[in-house]
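I am attaching a structure below and will ask some questions about it afterwards.
Heads up, one of the protein chains got dropped from this complex, but the rest are sitting where they should.
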Amino acid sequence: ETYKLKMSIDTAPAHHRTIVVMKWLELLKKESGGQLDIELFHSAQLFNDLNVGRALRQGSVDMAMPGNWVLGGIDPNNDLFLLPMFYGVPQERMYAVSDGRVGAAINKSLEDKLRVKVIGRWLDHGYSDTHSTNTPLKTSTDLKGLRVRSFGGAGTEVRIKALGGDPVLVPWADVAMGLSQGNFGALFSTSNSIASAKLWEAGIKYTLADREFFHQFIPMISQPAYDKLPPDLQKLIVESWEKNIGEYRAMTTDAQKQALGVLAQHGVTVVAPSDAELSAVRKELMKSQDELIKTLKIDPALAAEAREDLKLD
Amino acid sequence: MAVQVFGLVFFAMLAIGMPIYLVLGAVAFLMYALNGDPLVGVVQKMLDGLNSETLLAVPFFVMAASFMQKGGVAKAMIDLVSLWVGSVRGGLAIVAILACALFSAICGSSVATAMAMGAILVPAMAQRDYPMPFSLGVLAASGTLGILIPPSLAMILFALIAEESVPRLFLAGVVPGLLQAGIFLVYALYYAYRHKLPREPHRSREDAWQVTLHALPALLLPVIVGVGIYGGLVTVTEASVLAAVVALLISLLYYKGIGWREAPVEIGDSVRSAAVITVIIATALAFAHWLTASGVPVAIVRFIVEINLQPWQFLLIINILLVILGMFLEVVAIMLITLPILVPLLGPMGIDPVHFAVVMTINMELALLTAPVGLNLFVLSSVSKTPLSVVTKGVFPLEVLLFLLLMLVTFVPSLSLWLPNLVFSK
C-alpha cells in the first residue's frame, strides 16, 4: 500500500531548503520501496510558512518545515533566538541549544500546540547578516541613522534600534523594490537570499557577515498523518532524517558560504568582523536582554538554560 | 472525477447568474469536501489571503478615486488635460490610455490602476457621450498596464519564484509596456475617427488660463504620489494612503465638492466598492488552492513539457495554456501553479527567464481581461454599474491587440531584453 502525503514549504526550487527537502523525500520514496509518496509543494504554492503551522493543526497539510522565526506567534519561545545572547555566536555553539534541552522544550510545545510530531533535529538556514546600499559597513553599529528593514518580530526591531538604526518592517516580497527606490538603506537577511535575488542589482554594495541571528527550520509532520503510517514507515521517516541531518546541514552551510563568494564576485564589499569585535558588540547588546525577554514573553527559565548551554564567556 | 464535477458545477452556477464570488466560494467548499480536505481550510485561506498589505492598496485607491471624482479634483484634472489634447477626436480616450500608463508607473497592480482610472474617467467619457463598451474596454485593457510598466506585483512574484533580479525584470517591461500603450492609442484614434467621437470644445486663452490655475492643486496629487514613490519616501500601499488623504483634503478645502460630514460616508462606500473585488480575490484564492493541490494543472504542464518541443513550440503552447488558465484563475494563482514547474525548464530550453517574465506578465494581463474570471472586467463593471457583458464586448478588440503584442514579444525577445541588458550588461 502507498501512503500519499502533502508537504508544504515556501521557498523556490533553487533554495537550499527546497533542495534538501527534495533530496530527502526522494530518499524516503526509495527506501520505502515506493510506499511513502510525499508530494512536495514548494514556492508557497499551498501555504506561506507563516500560515503553515495552523494548516498542520487544522489538517490541511501533512508535513512542513517552517523557519523558527515565523513561529513566534504560535509560541513566543521561538523568538528566543532573536535575543542578544545569540549575536555573533559560531554555528557549532548554536547546536548545543537547538539540539539540546532548549530545542526539546520548544519541540514539545510545538507538538502540543500544532498537533504535530517534530521529526528531528532542525535544519540550518544560516545567519542573518547586515547588508547596505550606500553606507559602508565595518561594524554592526554602522547602522546609525539608517532605515533598516526588519523581517518581523519584536526582537528584530529592538536589535535594529539598539544598533542605532530605524526599523521598518518590509515583507521579503517587497525588499528588492524598496531597496531600489531607497525606502531603506540596510537590511538583515541571509546572504544566501541576497545572492539568489541578485540584490546587488537593486543597489546592495556592502555586506557585513556579523551573524546577527542564526535561523533554523523545524521539520514536522501532523500527528494524525503520522499515526496513520505503519510503524516501519514511521521509523523510516525519523531515522532517515537523523541519519542524514549532518549532511543536510553541511549542504546549507556550504550554500551560505558560497553566497558570500557570489556577493563578492558581483562587486559587493564583504567584511567579516573578528570574534573579538563580535563579542564586544554582544556585550553591549546584552544589556537589553532581560528587558527583551519580558517584552517578547519568553520563558525566563528557558532563556537561562539557553544561556548556560551557549557557554558564553 | 473531481475535475468533471468542477467543470459542470462551475459553468452551471455562472450561467444562472450566481455572483462570481459565490461561484468560486461554493465550488471551493464543494471541492475541498470531495477531496476530503478540512473545510475550515476554505475560510482560513480567505482570511490569510486578505491579510496582505498589498491588497490594502485597493480600498485606499478606491477612496482616493472616489474623493477625486466627487470632490471635483478629477474634473479639474480632466479639464486641464482636455485643454491639451482637446482638438483631437476621441481626446478623452487618449487621455484615458495615457493616464493609465502614467498611473502604472507608480502602481504595481492592474486592478488598482483600472479601479482608480476607471472611477474618474468612465463618468467623464459617459458625459461626452462616448459609447459605453468602448470606454469600458479601453479602461479595462489599459488598466492592465499596471503589471507591465514597472513597478509590477506580477514581476516581483516572478522574481521571487525564479530567483531573478527585480530591477532587471522591471526594466524588461518598459518597452513592451510603451508598445502596448502605443498600440492602444492607435486603436483609439482609429475608433474615434470611424465613430466620429466628439472633439473637446475650443477654449479662449483666458479660459485656458483659468482652467490651468484651477487644476494646479489637483496636480499636487500625482506629484506627491510620484515623488513619494520614486523619491524612495513611501511604498505603493503608503502612496495609496497618501493619495486618499491628499485627494480628501483638496476636495474638502479647495474644490469643496464634498463636505466634512460626507467624507466618512464616502469612505464607507469606497470600502464597500472595494469589497466587490476583494471578496472575489479571497474566494478565488481558496478555489485556486484546491486546484493546485488537485495536481491537475501540474499534470497538464508536465505533459506539455514531456512531449519534447522546440523552444518556439514550447513558448507557443505555454502561451495557449496560460490563456486558458487565465480564463478561470486570478493572476497570483496562475503564477504560483505554473512557474515552479516552468522556471527550471527555461535554462535547458535556452529561454532567458527575463524574457519569459515579460511573456508571463502579458499573459497575466490577458487573464485579467478574459471571462469568466477577469478581475479588470469586474472592476469596470463595478465602477460603472454596467453589466459584465458590456465590458466584455468593449474589451474584445483590445484583447485581440494585446494577444498580437503577446505573440510579438514572445518571438522577438530583444523587445524585452534590450533595455535590461543595456543597463545591467549581461
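Order of writing sets the labels: A and B. Residues in every chain begin at 1.
Here is the rule we use: a contact is a pair of C-beta atoms (placed from the backbone, for glycine too) under 8 Å apart; a residue touches a chain by one contact, two chains touch by 3 or more.
Keep in mind that, in the parts below, contacts and distances are computed from a predicted model.
Remark: of the listed names "ABC-2 type transport system ATP-binding protein", "Alpha-D-ribose 1-methylphosphonate 5-phosphate C-P lyase", "TRAP transporter small permease protein" or "Quinol oxidase subunit 3", the one matching the undisplayed chain in UniProt is "TRAP transporter small permease protein". If you put the hidden chain back, the residue from B:Phe6, B:Phe60 or B:Phe287 that touches it is B:Phe60. Set against the missing chain, the residues A:Ala104, A:Leu169 or A:Ala264 yield one that touches it, A:Leu169. From the options A:Met22, A:Ala154 or A:Val271, the residue with contact to the unseen chain in the full assembly is A:Ala154.
Residue A:Arg57 is the one among A:Lys29, A:Arg57, A:Arg101 or A:Arg307 that touches the chain not shown.
Subunit B residues in contact with the hidden partner, per the touch definition given at the top, are 13-22, 25-26, 29, 39-40, 42-44, 46-47, 50-53, 56, 59-60, 63, 233-234, 237-238, 241-242, 244-245, 263-265, 267-276, 278-280, 371-372, 378, 381-383, 385-389. Touching the omitted chain from subunit A are residues 50, 54, 57-58, 70, 72-74, 76, 113, 152-154, 157, 166-169, 297.
Methods note: only the chains that are shown with their structure count from here on.
In whole angstrom, the spacing between the mean C-alpha positions of subunit A and subunit B is 35.
Residues 6, 12-15, 39, 41-48, 51, 54-55, 58-60, 170-174, 176-178, 180-183, 196-199, 201-202 of subunit A are the ones touching subunit B in the complex.
Residues 37-38, 40-41, 44, 48, 53-54, 108, 151, 156-157, 159-168, 170, 229-235, 289, 292-293, 295, 336-337, 339-340, 343-344, 424 of subunit B are the ones touching subunit A in the complex.
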